[in-house]
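For this depiction, one protein chain was excluded, whereas all remaining protein chains were kept in their positions.
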Amino acid sequence: MNTTGRPGRTGLWLIGARGSVATTAVSGLVALRHGLVEATGCVTELPEFSACPLPTWDEIVVGGHDIVNTCLPKKAELLADAGLLPHRLLPSIEPGLAAVDAEIRAGHDPVSHRGAQADAARRLADDLTEFAERHALDRVVVVNVSSTEAPVTLLPEHQDAAALTAALTDPQRAPLPPSSLSAYAALLAGCPYVDFTPSTGMRLPALRELAAERGLPYAGSDGKTGETLLRTALAPMFTTRALRVRSWAGTNLLGGGDGATLADPRSAASKLESKSGVLSSLLGEDVTAPLHIDNVPDLGDVKTAWDHVSFEGFLGARMTMQVTWTGYDSALAAPLVLDLARLTAAAHADGRSGPLGALAFFFKDPDGNREHGLGEQYRQLLSWVDELGEPTRGEGETR
Amino acid sequence: MNTTGRPGRTGLWLIGARGSVATTAVSGLVALRHGLVEATGCVTELPEFSACPLPTWDEIVVGGHDIVNTCLPKKAELLADAGLLPHRLLPSIEPGLAAVDAEIRAGHDPVSHRGAQADAARRLADDLTEFAERHALDRVVVVNVSSTEAPVTLLPEHQDAAALTAALTDPQRAPLPPSSLSAYAALLAGCPYVDFTPSTGMRLPALRELAAERGLPYAGSDGKTGETLLRTALAPMFTTRALRVRSWAGTNLLGGGDGATLADPRSAASKLESKSGVLSSLLGEDVTAPLHIDNVPDLGDVKTAWDHVSFEGFLGARMTMQVTWTGYDSALAAPLVLDLARLTAAAHADGRSGPLGALAFFFKDPDGNREHGLGEQYRQLLSWVDELGEPTRGEGETR
Amino acid sequence: MNTTGRPGRTGLWLIGARGSVATTAVSGLVALRHGLVEATGCVTELPEFSACPLPTWDEIVVGGHDIVNTCLPKKAELLADAGLLPHRLLPSIEPGLAAVDAEIRAGHDPVSHRGAQADAARRLADDLTEFAERHALDRVVVVNVSSTEAPVTLLPEHQDAAALTAALTDPQRAPLPPSSLSAYAALLAGCPYVDFTPSTGMRLPALRELAAERGLPYAGSDGKTGETLLRTALAPMFTTRALRVRSWAGTNLLGGGDGATLADPRSAASKLESKSGVLSSLLGEDVTAPLHIDNVPDLGDVKTAWDHVSFEGFLGARMTMQVTWTGYDSALAAPLVLDLARLTAAAHADGRSGPLGALAFFFKDPDGNREHGLGEQYRQLLSWVDELGEPTRGEGETR
Partner (left out) sequence: MNTTGRPGRTGLWLIGARGSVATTAVSGLVALRHGLVEATGCVTELPEFSACPLPTWDEIVVGGHDIVNTCLPKKAELLADAGLLPHRLLPSIEPGLAAVDAEIRAGHDPVSHRGAQADAARRLADDLTEFAERHALDRVVVVNVSSTEAPVTLLPEHQDAAALTAALTDPQRAPLPPSSLSAYAALLAGCPYVDFTPSTGMRLPALRELAAERGLPYAGSDGKTGETLLRTALAPMFTTRALRVRSWAGTNLLGGGDGATLADPRSAASKLESKSGVLSSLLGEDVTAPLHIDNVPDLGDVKTAWDHVSFEGFLGARMTMQVTWTGYDSALAAPLVLDLARLTAAAHADGRSGPLGALAFFFKDPDGNREHGLGEQYRQLLSWVDELGEPTRGEGETR
């Protein structure tokens, strides 16, 4: 793979490649290549990014892993019925979707898997390598858009790369959750990794150690697409105006696959944890912040969030703000997946490694960055983009 | 007056000194001096401003003009009944309110005034000069918090200082609206001027010419306290995420004196004009943006705004956001009046003149600055504050 | 036409037969006939109406007038793209839509019409008569679902049937607005008439006189489908709980053809007048009730209404309620059009004449009934339905 600064032909390998977010991202990519739609929602298409060495839509080749079999063209039809894609696009994008579908390989299924996780990882990494070779790619960015997993308990072998490598060879054990197994496979294949979910993924010391050894960049966690996006835009308004937020309550209603996954309290725990750090970081610890995620199947892919903020002003005056956000979660996530693939490819081409804190703008729980304010995250992103292509320097904590 | 960098003893002269905003500001100032309340809502009390040479609460002396007679202690009682001030504060702040009330002089009443406006201006300026002398003040900042006026038609004498000076001596004419007459009087007395309302105030070429001649700074217009504050915090979220806002509708319900004033379509025109520039500046011209202000007397000083934003995401997906803001307008405005007095005093002490564009953070329609994004305005404010006390340089358009 | 109690084969003649409401109603009727959809939204399909002698879906034959040429199958496609009809229905209902489209005749176009209105009315009435004969119908119910007209000034000839008849023969004059001309034509053809809009329609003394002479029933005005529906469900909650509503502010955002029509202040005046009577009737005169209708084209057929209610409870405690309603206006209106055709046909078959006050449940501004409370209107409707088929008695004011 080259590191001449231009990312060149870029693979985008999706974990969960037949899910709603992946299907929307691929549908959009195909439509963008054909000039059928505008790039609404794609941050990297803003004028501020025009000088940045990013792969073009034509340079991006998509493949992925999944454990479900509904083919992408069929899935796209279902999303059109749900209002997520315009029906009129379907005929034009069908061939492109079918081509990507042909690049999807069987994902790792923890339920049916027998044998050591090292073997499973090897197989996943081989899929990546063969994909890169098949399409003569300069690099492949792995992006996890699969279902949210429950939080994991940190094991001793998670702390140390050597211990992990050993543990993975034991067929009686399964030390890594699926998201981290994917991340490990990406590292084996020399690929940057992006976690768009709150699952563990790369967030184990042993994996970070391996990424550092191999000089690979990674980014995460948990794409910021709705309620949290709003919160990180609004909370700085209160703090810079010296208004004291007393409580910030939130309720999220969603259906679809995400709703069903998050109806499981263990998965919801990951999501709630990822979301809840934002307010205390931006507003301090003493804000009462009850937060709920409810599975409301009839809403389908629509996600509705209600936030109620109670705040105090001059002389203790009590005031409130309420926000209701109603969006198609996949429509909000999909363009960011393309943005992250492009930016991470550019970072890799530029020789960056470790957590890409400058991508905090995209995440609820940014890896390598403690900044949560949306405006400041954007400023940091632009500044990082301006530096891309300049002589390499150490990454890591942005502040 | 000194220009050694420290603003020193600072007069705050309020036009509309017995109105709700003024009474709340003075009540708060007195309570702050006595350590009875926290400085919630005061931007200049944030840690970021601790190095800035600002007058302390004890160094600020308040006076003002008004044409109504309800004394401040009585007005404060009414505001406590309306929920704006805690009843428990009243006994402790009564003496301080009475002292300020004794410094209030009869304002200019355009209805009853006979004679040339030059004489009226002279009288107002004398009130300022005597106030400064009586209290041995280093400088006096005039802040207009009176009722919103209708927009004015630009006359030839508004364009040129000499022509204006001549026109003012004609007893048959009244070329200046009251807010501009106050601004003119401030200039005569060598005082900086802040317009917290959307009235014309300093925004006439002739007055700007005089301010430049006298090296006086001024700031405005129209304090950003509610719906517009929200809009300037939220609109950048959409633009930096490349989401396309299609419509942004707003309805404002308010009672009290402001509600009654804005029930007059001519006054409302000033306010609507001041508010409406924000969205087109931040989002472009093609956003449908109906906006209403309704007088709902039973709401009293509470202002409720509902905003409905319809936006388009990836592949044309249609999504919405709604916000309801419920606040005490005077509680939001009052601390900003104190902030503006402090910062404008510091600018004057630092030798700045012309429009203080760096104060855009506080205004709906910032004079001397085209930036409307709240986060960026805050960054500009901090950067300006950091420079205060450094060697003087030309002010004017920040960008 | 029979009056044996059973309405039998029933014509539904739509004024505005190619508009959104009409197209949705016809699409639904065709789909219901084929058993493709459930009758959601059809009041007359509730169990409470099972004993009522109503025409079945198969017995209803649709025709109409319109001045636009987009054929119904094409219009249905556009509505499916807008989310109003499921795409999957289109192939099955296309033949049924085409059959109805063949029954649509050129409507009266006041702009291009030359000659006396009597001739125009004759032509419209002939269309009705021929339609009835062509399909061997027992009766035809005319329902106005065309665009809202501006309010009219009452002329002397509006007061008296003989004077009106004379004035209509004068080719230099056009005493009737289009809705009233349609109503007049319905009377000429012996057809009951329903006004689903706030236009003048049958509400002229001269027309009422003619309806009485001919023993024809009629109903109106202005279908109650959204914000007003909510208000008439909620206002009785406040009154029966002795809570004092102080203000009830409303903002309506809508696009589509309705939005464009109501962007004209003259048409909006009719709608606002029709809506505004409800609150004062239910809550008394002293409620502050600002009300806006904004044209927001990007919303298409979606109508969003925000209501803010401020009310007073025990010991003067001030409380608020807010409601946001987001609905497809045509989807809410269309089933009511079918309900009204059925119920009015049944009333006609039962020998009723004059205003059908018992249908107040369906209207914002009910003709022949001062009751606005939704629950009480429903009770009255059920009680009226129970009586249908019993010996005829005088209609008119229900209370």
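Of note:
Each chain carries a letter (A, B and C) given by its place in the written order, and its residues are counted from 1.
Keep in mind that, in the parts below, a contact is a pair of C-beta atoms (placed from the backbone, for glycine too) under 8 Å apart; a residue touches a chain by one contact, two chains touch by 3 or more.
Since this is a predicted model, take the numbers as computed values, not measurements.
One chain is not displayed; in the complete assembly it touches the shown chains A, B, C.
Of C:115, C:171, C:265 or C:313, it is C:313 that touches the chain left out of the display.
Among C:331, C:346, C:359 or C:388, the one in contact with the hidden chain is C:331. Within the whole complex, the absent chain has one touching residue among C:94, C:209 or C:376, and that is C:376.
Touch with the hidden chain on the side of chain B covers residues 81, 83, 86-88, 324.
Taking the complete complex into account, residues 246-247, 249, 251, 253, 288, 290, 292, 294-299, 304, 306, 308, 310, 318, 320, 322, 324, 326 of chain A touch the chain not shown.
On the side of chain C, the interface with the absent chain consists of residues 24, 27-28, 31, 37-43, 45-46, 83-86, 89, 229-230, 233-234, 236-237, 240-244, 312-317, 319-328, 331-332, 334-335, 361, 373-376, 378-379, using the contact rule stated above.
Note that in this section only the chains that are shown with their structure count from here on.
Averaging C-alpha coordinates per chain places the centre of chain A 50 Å away from that of chain C. Centre-to-centre, using mean CA coordinates, chain A is 44 Å away from chain B.
Chain B has residues 320, 322, 324, 326 in contact with two or more other chains.
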